[in-house]
Each structure stands twice: as C-alpha cells, then as structure tokens.
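Working notes, beginning with the structure itself.
A selection of the complex's chains, in situ.
Letters A and B mark the chains as written, and numbering starts fresh at 1 in each.
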Amino acid sequence: MGSCSSQSCQSCFFEYETERMIVVKSKVVGSVFRLIQLLILVYVIGYVCVVQKSYQETDSVISSVTTKVKGTGFTNTSDLGARVWDVADYNIPPQGDSSFFVLTNMIVTPNQTQSTCPELPNQSTICMSDSDCLEGSNDVRGNGIQTGLCMNYKETVKTCEVLSWCPLEIDINLPEHALLAAAEDFTVLIKNSVTYPKFNFHKRNILPDVNSSYLKQCEFNRKTDPYCPIFRLKDVVSEAEEDFQTMAIRGGVLGIMIDWSCDLDWPEHPCGPKYSFRRLDNKIPENNVAPGYNFRFAKYYKTTDGRETRTLIKAYGIRFDVIVFGTAGKFNMVPTIVNLGAALTFLSLVNAVCNWFLLTCTKRRDYYSKHKFTYLDNTDDNAGESLGETTYGTR
Amino acid sequence: MGSCSSQSCQSCFFEYETERMIVVKSKVVGSVFRLIQLLILVYVIGYVCVVQKSYQETDSVISSVTTKVKGTGFTNTSDLGARVWDVADYNIPPQGDSSFFVLTNMIVTPNQTQSTCPELPNQSTICMSDSDCLEGSNDVRGNGIQTGLCMNYKETVKTCEVLSWCPLEIDINLPEHALLAAAEDFTVLIKNSVTYPKFNFHKRNILPDVNSSYLKQCEFNRKTDPYCPIFRLKDVVSEAEEDFQTMAIRGGVLGIMIDWSCDLDWPEHPCGPKYSFRRLDNKIPENNVAPGYNFRFAKYYKTTDGRETRTLIKAYGIRFDVIVFGTAGKFNMVPTIVNLGAALTFLSLVNAVCNWFLLTCTKRRDYYSKHKFTYLDNTDDNAGESLGETTYGTR
C-alpha cells in the first residue's frame, strides 16, 4: 500500500505486492519449522475444536418443571392420635412446582386462640412483678404484645403476660426420631421440558423411546435406570451422601440438579438429562444459625360461637429444589472464524521462532543473515547503493 | 528481531525492519487480489457486524413478574350444588407469582375423616379373607395403612381395609366437560419488569407511552394490541395452538414466553416485550405417564366435637408459567477488537491465495518465482553467492 502513495490510484489498484523470500534448504531448520507448525495444528484441532468446541455458538436452557409426590405415612402421637398422612397433608405447596417440600417432622400446637398467656421464660421475659413488664411492648424475638401483667408461667417462674395466639408453641421438644420417617419410601415423578430458544430445540426428560408401562414401575437408579423420571426420596438423599433419617429430624434443602448440556451438531439422541444431587443448606453445626429447614403454618377453624382457633404447625422437612441448567452448542460461523483466526495468528508466530533459530542457532547464521537483511544506513545516501544492492530504474 | 541478536541492544532498539517486496503490475493478479479482499470486507461488515452484532457485549435478563387473574365462574354439581367460583377459589397459589394456576376441572371428595374403609379394588388390594391382608402394610401406590381386615367394598368385591382419610377419593370419573369451562373468558394482567445489570438498564412491559384508560379496557392481540399486558386465557391457549376446552379437562402447563432481546446501541424505544405461547407439557397420549396437570389439596374443618374433617380436591387445570428470557447487546471494545482481529487474520490469507495464483496460474510464473525467491543451498557455502546473488559487504 505504501508503494502506491506516490502514484496514481488507478494503476495502483491493479498492483499486487508480495514479499521477497529466501528459501533455506536445511533439514534442521525445516524440521523445527514443520514441528512447530504441527504442534499448533494439533492444538487447534485437538483442544480448541474437539475439547472446547469453540466452533459452536451457545445458548442457555429455559425449563419448565412439574413434580408429583406419591405415598402415605402414619404417625401416632399424643397430640394427634393415630393419623395417616397423604400427599395433601405433607406436600407443601401442593401445586407440584420445581420446588416442593415433604414434611418429615413437626411440632403441633392445637387449639390456639387470640387470648393472653404468660410468655415463654427467657432473660428478657422473666419478671418479678407487673412493673417489670411494659404494656404494649413488642419484642421482635417475642411471641406477642405485652399486657403489662406478670403471671405465673410455672409454679416457680413468673413471666410477662402477652396477647397472642395462646397457648404458645413450645418448640424445644422436637421429636428425636422423625415422625414421618416413612417419607423415605415416597416417590416423586419429575416432568421437565426444556427449550433452547436460539436453536428452536425442545425436549423432555421423559425420552421418546421410553414406553408408559416402563414408566409405571420404574425407579431412578444411576446404573440401571438413568433415564427413569421417578425418584425414591431415600435414594435422592443418599445420592447426595446424606442419611435420610438424620436429615428428616431437622429438615434441609436438597438440590436435584438436571444438566441438559448438549452438543446439537450431533443427532438428537445423546442429548438427555443428567441427574445429580447435592445438599444445598449448611449441615455443619458450627457457625450455623437456625440449622435445618423449617417453617410455620396454621390451619384456621371457627368454633360454634364464631371464635377463630387455629392449629399451628412448625413443619420440619426436606425441600427439594429441582434446578435445571445447561448450555447447548451448535456450529456457527462467527465463533469458528474468531477462534480459527486467533489460532492462525499463532501460526505466524512460528516464523518468529524459526527466524530466531535460523539466525542464532545454526552454524551458517551469518550467511543467512547476510541474505535476509539489507542494512540501510540513514546517514549516507549513497552507502546503501554502493554496497551492491541492485535497485530499480537507476542504472 | 533476529537481526538484533548479534548487535548491541541500544542501537537495535531504533532499527526498523520491513519486508522487501516485489510489485507485480498485472490486471489479472490485481483483480483476483482485490476481489478476495472485497469478499472478506463484505463478510466482516455484513455478517459479523450487521447480522451477528459481534461488536457487542451481551448480558442476560433479570426479571420480576406479578400476575393478577380476573373473572368468576359457575358450577352446578351434585356434590357442591350451585356455586360461584371467584379468584380466591380457583387461583392457586393466590399470590400472583410468575407461575399461576387456574382450576378448570376437579374431583371433590367432601367430609373425609381419619377412619377406616376398604381400599379401592385393584390387583394387590382385592382379598378373600383377613389372611390376605397384612396389618401395618403401607404400599406407596395405596391410600393408607392396612388394618389386616378384609372388608366388603361392593357386594361382590372384598378389599383390604385401610386406615386413611375416608371415604377414599374415586378419581376415575373425571367430568368429561370441564366444570369451570367459563375460565376461558378469565383475563390475566401480567406485570413484568426487567433489568440488565451490566448495562444498568431497567424497563417494564407496561410501556411508558401507554395510558391507563387504554390499560383498563385493552386485551392482548398479536396484531392490534401487541403491547397490552392483559391476556384472555382462551387467546393464550389458542395462540399456543391448543383448544382451551380440551386442555381444561385434564389440565396442562402453558408457557407465556416474554422475549426481551434488545439492541441497546439504538435508542430505547424498540426494546419491548415480544410475547409467545407454547404448551410445555406432553400432550401426546402415547408414552405419557400421568398426562395433563393436576394436584391434590385439602380444606380442613373441625366438627363441633373437635374432630378434623377435610374436603379433598383433586384439582385439574392449566398452570401458566411466565418465562422471561432475552439477551441485550451493547457496543464494547473487547468483542469488537477480538472479532475485527480475527477477521483481519483472514485478510492475511488473501496473500497466500494470491501467491499461489501468481506462481501457478499465470503465464509468467517462472519469472515471478525467480524474483520472489532466493534459494540458499545449505551444502555449499559459496554456491549461493556465486549464483549471482548480490550480498552485503562482500564485494
């Protein structure tokens, strides 16, 4: 391009410039040159293309999940008597979202009404007389609004009276053996459909080659039934390297991960769900505020005289979060061009390496250097020419 | 660089090396050269920049959705009598999340109590005598805990008795015409606000140029009202190419996709929500375990003598999942540099192609070759020089 600057553009347009080269016939230098070229080609083909699939455009998954739990459990407690629990009782929320909860343990406080009762005793609620209690005071860690009275909690302990749902829940006696221990045999059917919008690709975790009689009796097993969408809860927990019965006591959060990473350049079949399981909450007891997983909910009733009562349930259990992730890749020109281009740049580095080798490591380096370089001295115009360099149009 | 190795670094620092070129004045070669250059430029500008927008950095959307369903339905069944259903009855969960459910069909089992009753007859529950039933047995597909007795289910059929919520639900007689068929005229208002945190960009699906009187009476229509956020459920279902009344019988999951893909390099206005609708569950009856979408929930009551009763509802209906996705792109130096750089690499390939053309396809290839290449023979030091190659400093 530089050579055009002093000429007319028209003639310049059809000029083609190309470098003058020296060709070195040397097995040593040639071998080094070819070897480095080979290494770069192996890198480009092997790592960039095969391992990293850099020729692909990627898209993130969009997913929809429905879940359905099956099974019944039986408890026999002094509060509730003999009682059977079915899915409408223990599955909260009932809608079968991607996140569902199975009740395994609980503290039930029946027949609560809006009334007054002495607070649970602790440092800030124990009182000697009414003057220790402040009417209308409302502690964020308390259970209600203080009435200003000091009442007998037990024979020996007095606490401030509160307006609240009474009797108050006493949540220190959590059953040490989970009430609904039978939940480990419950099963859950997970239906998951995914979309990669960029590639207009849709698929479900119930694969098309699976028939419905299989689905009626199968149970997920990493080795024998890796594509069965029905999971026994105990298996899910033990796949996450936890013990169901231990976890059932205080509850926890368990992730059911479904990985839909797919290579869409190949026929559709190998693109299937890969399940993995991991406990998501912190089970380590140290530095653990409020360990496990629990929440309170209430069932509201009305008595015959129109007063509202409720049964408060502090529910411990396992929340299963179905987490769907993955990226799909498909051949696309732009990343291919970008990655090939970048790799080709490295091919040009081969020359730099070989030139260095040629001009410093070979015996005949001076001879090569002499032919490769033409030194122009800036101080003397004629010097360059008198050194025998033939030039165009001056002789 | 190589030429510096045998000299002092200081003088070397100000040396500038540049290739010696031959300039070929040939219309054929020049045309080929310019044509290939043009093709690459067209590719870079047309495809990389305009089509793929590779000069942009991208970010994924973060979204918040609230929904509000409106409408009332009427049913008249033997179980429940004439009854009006409003949003508090049929919309589960009531909170207006991104996923909401509209009840369309149901099997109601009122007045269940914890008691004993004969199991529903099937292969494993039919019995001849008490010895066929195992006390305490609890099948995951059964409805309760067997008491060990064999009872009359009908006059001709005996089944094992279970402790459960009795009477048991009989879910085989699903109404063939959806009870809440009127749900097709319900409307839902979807409020969606999105954020692209990388670009500090916020927007809502209720566009700023829309006034509230329009919002009070509009209804989404792909052609006439593409930005109205109020959707008639029947339209949503038919946009997904499904029939509402058919889908209402067994339920299903319907995705309301909102695409927020935006090009933020242009003024804000064209960045709006693009709605699309798709059925997410598998409607094909073959290989379909538990087709449709349903779940069970219960309303709990207490009788005057303190016993708990419940009304179990197996709810069939359509779950609408509002799925928000999209990527926004904005000009950024790094992807621009990377993609331009990669494209420029291809410009250097032009030389390889033209050289090949010059040295094999032109008539005067030997003449060009002669000037382009200087062959140095490794075996004889003097040979190279004696072949007339002028060299530096030796004459």
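Criterion: a contact is a pair of C-beta atoms (placed from the backbone, for glycine too) under 8 Å apart; a residue touches a chain by one contact, two chains touch by 3 or more.
What you see is a predicted model, and the numbers here were worked out from it, not measured in a lab.
In this structure file the homo-oligomer totals 3 copies of one chain sequence, with 2 depicted.
Quick note on the criterion: only the chains that are shown with their structure count from here on.
With centres set at the average Cα position, the gap from chain A to chain B is 16 Å.
Within the complex formed with chain B, the chain A residues making contact are 3, 11, 13-27, 60, 62, 64, 66, 68, 70-74, 81-84, 86-89, 93-97, 182, 185-187, 189, 191, 193, 195, 197, 204, 206, 208, 210-212, 215-216, 299, 301, 304, 309, 333-334, 337-342, 344-345, 348, 352, 355-356, 358-360, 364, 367-375, 387-390.
Within the complex formed with chain A, the residues of chain B that make contact are 1-3, 5-6, 17, 19-27, 29-31, 33-34, 47-48, 52, 54, 60, 92-93, 99, 101, 114, 138, 140-145, 162-165, 253, 255, 257, 259, 278, 280-282, 286-290, 293, 295-298, 300-302, 304, 310, 312, 319, 321, 323, 325, 338-339, 341-346, 348-349, 351, 354-355, 358, 371-378, 381, 384, 389-395.
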